[in-house]
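Here the complex is missing one protein chain, while the rest keep their positions.
So that you can tell them apart, the chains are marked A and B in the order they are listed, and the count of residues begins at 1 in each.
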Amino acid sequence: MRQGDGGLAARLLNAKARKYGFIFSFLVIPLILYVVFVISPYAQAFYISLTNWRGISANPQFIGFENFTRLLDDDVFWAAVRHHGLLLLAMPLITIAIALFFSFLLNLGGGSRGGKMTGVWGSKFYRVVYFFPQVLAVAVVGVLFQAIYRPDQTGVLNGILKWVGVHQVGWLINTDLALWSIMGVVVWQSVGFYVVLFSAGMSAIPSDVFEAAALDGAGRFRLFFSITLPLIWDTIQVGWVYLGIAAFDCFALVQVLSVDRGGPDNATTVLPLEIWRTAFTFSKFGYASAMGVALFFLTITFAALSLRVTRRERIEL
Amino acid sequence: MSNSAGTPREITRRQMLRRIGLTALVAGPAASMLSACATSGGSSAASPTAAGSGAATSAANPFGVKADAPLEVVIFKGGLGDSYATDVHEPLYKKEFPKASVKHVATQQIAQTLQPRFASGDVPDFIANSGSDLMDNGALQTEGQLLDLTQLFDAPSLDDPSKKVRDTLIPGTVESGLIAGKPYILNYVSSGYGLWYNGKLFKEKGWTPPKTFDEFKTLCETIKKAGITPYAYAGKNASYYQYWMILITAAKIEGNQLLIDIDNLEDGAWTRDSVKQSAAAWAEIGKYMDKSYEGLIHTEVQTRQNQDKVALYPSGSWLENEQKSNTPDTFEYAVTPTPSLTPSDKMPFEAIRSAAGEPYIIPSKGKNTPGALEYARIMLSKEGAKGFTEKSGSLTVVVGAAEGLSLSPGLKSINDAQTAAGANIVTYSSFENWYKELETELRKQTNSLMFGRISADEFCAKMQKKADAVKADSSTTKQNRTV
Partner (left out) sequence: MMATQTDAVRVAKASHTASRRRQKNSAGVFGALSHVALIVWTILVVGPILWTFLASFKTNPEIVGDAPLALPESFSWASWGRAWEKAHIGRYMLNTVFVVGVSTLFTMLFGSMAAYVLARYRFFGNRAIYYLFVSGLSFPVFLALVPLFFVVRNLGLIDTHLGVILVYIAYSLPFTVFFLTAFFKTLPNSVAEAAMMDGASHTRTFFQIMVPMARPGLISITIFNILGQWNQYLLPIVLLSGSVEDKWLITQGIANINTTAGYEADWPGLFAALSMAIIPMLIVYIIFQRQIQSGLTAGAVK
């Protein structure tokens, strides 16, 4: 390649060719895989949203935006949108709050020892155990919590409550409680992961920062709110993005756990579930795809947030 | 890999190209015209001989089955199990066509497994389309995916060639499988519906099944005092057991025409007095249920009944078999018809809902439709039907097939009830298969009604609203029934 009498221009040209050759060779396989298996089905789904396709034959009838106008006064759809929004907000918030609390205890809760902030006694053990639920498949977790949330005294949770003397709770049949119960499962599963994630962030904070603060007589709460929190803010944002993506997977849990798949009275229905039902139970793939497109634009907002997080990281560099 | 072999793959590639190429680019009204032209060839190939796989027909081989053509059978493996297929029907088919291979697929997710296969044209030959994830038969028919079973019902019976198959079945069987006036569905299992209880427990306590709703409420009070939940159904996944009861009571008040009108999406059918009265009466019974039953699944409630924690449970005649492994010796299934509500009820107390259920379908684009028809004819022979009852514990629509079998207490009880009912049969509901959206709404509103969140009036209003919406939805093909 380098042979010959190539002048500067030729060499540059050669370098440029090599660069583009390299870019091409690195992008071609991932792009082909992605376009064939992801983009092309998605593109078809976008087209299907403009048809009244029933999912069986190959002759969808084009009906323009009719599906979208019908969405506007579909009560169930809007209930699902509200719940999805709640999931995107509350679920990450609760998970992050609990995980922050525990990771603070596990990393800094023991005070300073030998010039280094330490966690409470046994923190290593807790960190390992808390991660357990994360390695369980969603299918397993769903089936498991069926038994835990069972609404009469045979449910594990109600069994415990009875022991304490509290009357049984209809975890999944109380319309005000059902969605929160399902959210509880997601939180239960995710906390351990974020404890590890935030622990990492906290252990990266130089210990003399804490020393200096401790010298100033800062209590644990001030240590947490005015030092720890701001310093691991970026990690928290990354966590928020992960959790937002995880909110999409909730529908498997809703499907297994909730009354009548999304009930009672639409109390637990989420968008992916409605899309699933519309497509696979009602065989209305056109309408279901329209919901999917709506969800797509809804989450574009979320994607924008994700992008902002990454831009931040670049600035810091 | 086996799925992608053979000719349908060519068709699929063509369809695929059209979808990503043509339809995606020409996204206008013209697109539908193009695709309509392109598929017109496919959807008309409904008759089995057009598939090109047939052999000559004869008296013994009325559908012209090719002796070595493979047959793929998909069985829903639910409460009935699938041994009736693997141990009875498939061996019978093989006996008739020793050279043919039979591929057996058992699944519980019918729709997820088969939807894509229908879309691609590579369909199995015979399907037990049941379970909570069954495919929408109405949609399949609309898309020309179902085989008209008229030739099956008109073929000579295996037991007596001088009779047509349709004449060996319980009356109403063929009609229950009509879509757009033609029989597309073979409803194979004859089920009786009512309130099930432990005969031994009732005898021991001196309780008698109620004949009227007043008696029903009195009995509920008595049972409640004995520390047993008087009545329950499973709200989490089986609220349809309950809406059957509501519809049966309404039909007893007004007559079967009500159920036919509901199926036909008649204006105001859901807000008629009969429905309102029935809903209100059942909502009263609902007050005797523990709230927690809304969060339980059917087997959980049924197991509680086996433990004598629940007295009366609405279900169909498959119940006994489903609970076989959990039923203690102290439990003996018995059934009673739903109580009468008003003195002016059109139907007597003895009237019972008895219907052909468990839909079996033959895809029109299967590779071996003659074989599938013959397979169905074998199912409808006495030998096939008897074997089915032995393996699954359920009666079939074949008249007299259970003769000589010793019936279990529950089956005997439903048999007696059916005899007592005579001609007073509450008809089936077709909207369950025709309009899944309406059915889903009914499940939801039934839970709301029975667990006290809405009144009977609201129940009727909400159902009517949904029925109107389905009626107005242009993308749903409307069906009609007269009987």
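Everything that follows uses one rule, which is that a contact is a pair of C-beta atoms (placed from the backbone, for glycine too) under 8 Å apart; a residue touches a chain by one contact, two chains touch by 3 or more.
These numbers were taken from a predicted model, which means no experiment stands behind them.
Student: Which residue from A:89, A:128 or A:166 sits in contact with the chain not drawn here?
Tutor: The missing chain is touched by A:128.
Student: Extract the touching residues of chain B with respect to the undisplayed chain.
Tutor: 1-4, 9, 12-13, 15-16, 19, 74, 77-79, 103, 105-109, 112-113, 115-117, 119-120, 122, 237, 297-300, 302-304, 307, 322-323, 325-326
Student: Contact with the hidden chain only, please: which chain A residues?
Tutor: Residues of chain A in contact with the hidden chain: 18-20, 22-23, 25-27, 29-31, 33-34, 36-42, 44-45, 48, 55, 98, 101-102, 105-106, 109, 111, 114-116, 120-122, 126-140, 143-145, 147-148, 150, 153-156, 158-160, 163, 188, 191-193, 196-197, 199-201, 203-204, 208, 211, 214-215, 217, 219-220, 235, 238, 242, 245, 248-249, 252, 256, 271-272, 275-276, 279, 285, 288-289, 292, 295-296, 299-300, 302-303, 306-307, 310, 313-314, 317.
By our rule, only the chains that are shown with their structure count from here on.
Student: Give every residue of chain A touching chain B within the complex, in rising order.
Tutor: 40, 43-44, 47, 50-52, 54-63, 149-152, 168, 170-173, 175, 259-260, 263-266, 277, 280-284, 286-287
Student: Would you pull the chain B residues touching chain A in the complex into a rising list?
Tutor: For this pair, the touching residues of chain B are 15, 18-20, 23-24, 27-29, 31-32, 35-36, 38-39, 42-43, 111-112, 115, 118-119, 133, 135-136, 139-140, 142-145, 235-237, 239, 290-296, 300, 436-437, 440, 443-444, 447-448, 451, 453, 474-475.
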